[in-house]
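I am attaching a structure below and will ask some questions about it afterwards.
For this view, one protein chain was removed and the others were kept in their places.
Showing chain A:
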Amino acid sequence: MSNNLGTIIGFTFKNKVKTKSFLITTLVLAILITIGMNVPYFIKQFSGGDDGPDRIGLLTGSGQAVASELEKYAAASGNKDYTFVKYEGNAEEPLKQDVKDGKLEGYLKFEEDPADSSFPKVVYAGEGGMGQGLSTYLQGALQNVKTAMIAKDALTAEQIAALNKPVSLDSLDLSEEAKANAGGDTEKERNQKIMNYVTVYFLMILFFSSNMMTGNMIAAEVTAEKSSRIMEILITSVKPLNQMFGKIIGIFLVGLVQIAVFGVVVVANLMLPNNVGMLQEFHLSLTDLNISVLLYGLAFYIVGYFLFAVLYAAVGSIVSRTEELGQAVMPITMLGLAAFYIGIFSISSPGTMLIKVTSFIPFTAPTAMLVRIGMGTVPTWQILISLALLVVSIIVFGWLSAKIYRTGVLMYGKRPSFKELRKAMKAYKI
């Protein structure tokens, strides 16, 4: 009997991987990933980084002083993306014309600010608003110019530079016993933290998306077997528990294959010459990867998967027709969404009561505990308790789901009520 499980896993896996829908979905997603990863590069290409800096006109008018300071600042800062072009006088028309002709990206004009006599009001005019990068640049440049103009010669250049330097605000988690040594994190530790953040984020998205995808696959398979009545033959051949777990494991393997394909696509894309610089830009390096976070993450990923999968199988068995499935799996989808969002929203505050409590609730533990492990601190015994709770709930819900499965697959027509299910479940061994 026990080798039945292997037979079912093999059959489920082989036939799922071969289906057109699976091949197409995987291919489409792989293409989307490839496109998504190369979009930043293409945007850079098309936004014309090559044809010199964007020219910003300056309508000096009443702001002669400011315009000169801006030019000085731009020259000193060495920024290659933007350059200022002075237009003397008050006539706005030539500037407008140049913007129209594409000679200028836009222009700045200076107006008297009735509320503030020390510095004029600056207006940017251009076709289609101001981009994020330009806005940041102009803000910084004007702030510098303002400081320099107000301070005049009262301060030295060093003092002005010091004033303009942003204040550094670091957070230090006091519960981190080991890191209580003052002075904050070293460079290495900071990088590890960023890497942990990336790992946790990535694992949560992986957990959520593969759970949704494979979960729906499981439910759909069960419903299809039920509606084609092949279930009647299967139930008389194999124990429902074997049948259910054979299916779940088979589809889990399908999911792993899909993830592996995506992984290869991601790595291949990262190795493209245009993307090689990206990782360095974010100061990410695989050597900073925290192995224990990854291992715990995978452990929670697997047990979490099985917990959700048995529920999907149970729901699939209750529904008679594939069309009704979407509605029936809603509650489980909601549960998955809750787990995902609790994790995502707590990633920057891993010490709240919410995340502590949810890290012990089996359905939310895979994400909540992962956040605590990766981003905060958590004693090992708490991790183990959470894992143990998950395993126990897999056994409990697995058993319950197998009962529902055994009962549900023979119920046709309308969806059975809880009362009917309970009554029928008492009758069947699994």
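The working rule: a contact is a pair of C-beta atoms (placed from the backbone, for glycine too) under 8 Å apart; a residue touches a chain by one contact, two chains touch by 3 or more; residues count from 1.
By definition in this document, contacts and distances are computed from a predicted model.
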Between "CoA protein activase", "ABC transporter ATP-binding protein YhaQ", "Phenylalanine--tRNA ligase alpha subunit" or "NADH-quinone oxidoreductase subunit H", which matches the UniProt record of the unshown chain? "ABC transporter ATP-binding protein YhaQ"
Of A:Asn15, A:Ser77, A:Gln159 or A:Thr380, which sits in contact with the chain we cannot see? A:Asn15
Contact residue for the chain not shown (choose from A:Ala76, A:Leu272, A:Leu295 or A:Leu410): A:Leu410
Residue in contact with the excluded chain [from A:Val238, A:Ile361 or A:Leu389]: A:Val238
Counting contacts across the full complex, list the positions on chain A that touch the omitted chain. 1, 4, 7-8, 11, 14-15, 19, 225, 228-239, 410, 427-428
